[in-house]
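For this depiction, one protein chain was excluded, whereas all remaining protein chains were kept in their positions.
In order of appearance the chains are A and B, and numbering begins at 1 in each one.
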Amino acid sequence: MSELTLTNRRFALGVGIFTDCLKYFAWWIVAGVIAAIAIPLIVGQWADVNMSGWYHAGNVAKIWTAILAGGFLYSLMPTLVAVGVTRREIAGAMGVFGLLWVLAFALLTLAGFLAEHTYYDLLGWSQGIDQETPMPLETYGEVFAFILPYPLTYAVYFTGGALIGAGAYHSDAGWFMFIPVIPVGLALDDLLSKVDPWGPGWLVHFVTGRAEFSPWVAAAVAVAVLAFGVWATRRLIVNSPIRGKAA
Amino acid sequence: MFDDGTPIYRQIADQIKAEIMNGSLEPGGKVMSTNQYAAFYQINPATAQKAFRELVDEGVLYKQRGVGMFVADDARERLAADFRERFFETVLAPLVREARQAGIPLTDIIDYLRTQEGALQ
Partner (left out) sequence: MSFAVNLRDVTLRYGESEALADVNLTLEAGKIYGLLGRNGAGKTSLLSLLAAFRRPTSGEVLVGGEPVWENAPIVSRVALVREGGDFDDSDSVKSAISTGELRPSFDAAYALKLADKFELPLKKKVRELSRGKRSVLAAITGLAARAELTMFDEVHLGMDAPTRDAFYKELLAEYMDRPHTVVMSTHLIDEVANYLEEVVIVDRGRVLVHDEVEAFQGRGATLTGPADKVDAVAAGLEVLAEQRLGGTKSATVAALDGEVRARAADAGLEIGPVGLQDLFIHLTDPERTGA
């Protein structure tokens, strides 16, 4: 970070938060990848496997993405303002961090799904999505189409988490705010992933064309939700006072 | 190092005067800079500067732009004259006041001072 100027530091800061975050959680990510691979292999000792480990890993990843975005923002606000960074710059850095994180996790999820498809094929298992009526992914094309909305999904979860984190910091309620917000958020997530026509991983049905709505309408709704979330989060960040320290 | 009754800049000015009187600062000699004084006594440099300004106003020090502060050639005479002038007011007046409170007769004081005459030579 030696060539920092006031114009580029928000980008450098965003990249810095991203790499710090990867370093900080490196072992958790490795553990998640191992679990996504190992659990179906262990289950496979006793029965034929018909669902994707990576689908579950992706579900964990999106919730975790939300918690991480909120937690980082919440704890970084005073630290960054104290070193003379403006709130606008923090909002910009969170945007850079979010983009990189979403991209990295979408790529990791895609790689995981594709690799899984390959060895499930070899073992004669079917890569299914865990639903009331299991939804098998039969070709690489179907896998790819299934993964396609993930960047948008991660982005929405990241923004949702950041919005909650920003709200918690902005209001004096602090972490107490999470007591009502977390169950509501999880219930919403559960609802979206179970109830037709939203389907698993919630945008999936639209993009894969299984829903009754056009995938483009669904994508547009998601983008609108995302845009609103980004706007609201930025607004909260930019107006947030730095709270006093507990005496 | 400082008592908190008198402003510190005055105490520093008095100290520099004392150093001139006792010869540790020679006429024409260079005085330490305000920053050196500030660092030595651990005081705000503006305080040291105030002491210097006072001494320049009194003609004890003079400033050479870009070089520093120097002791005026006639500083010692000036201070001695000054001291003589103030001697009665700052030394003898309180003495008389305290003597009166303690009920010491003036003649006792004069007698005492006579015994010290040798030391004044």
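Everything below uses one rule, namely that contacts are C-beta pairs under 8 Å (C-beta built on N, C-alpha and C of every residue); 3 or more make two chains touch, one makes a residue touch a chain.
On a predicted model such as this, the values are computed, not experimentally measured, just so you know.
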Self-check item: Missing chain: touched chains present in the view
Solution: A, B
Practice problem: Using the definition of touch stated at the top, determine which of A:80, A:143 or A:163 touches the missing chain. | Solution: A:80
Quiz item: Taking the entire complex into account, which one of A:6, A:26, A:60 or A:107 touches the absent chain?
Solution: A:6
Quiz prompt | Residue ranges of subunit B at the interface with the undisplayed chain | solution = 2-9, 35, 38-39, 41-47, 50, 94, 97, 101
Exercise. With the missing chain put back, which residues of subunit A would touch it? List them for me.
Key: 1-2, 4-6, 9, 13, 24, 75-76, 78-89, 238-239, 241-242, 244-245
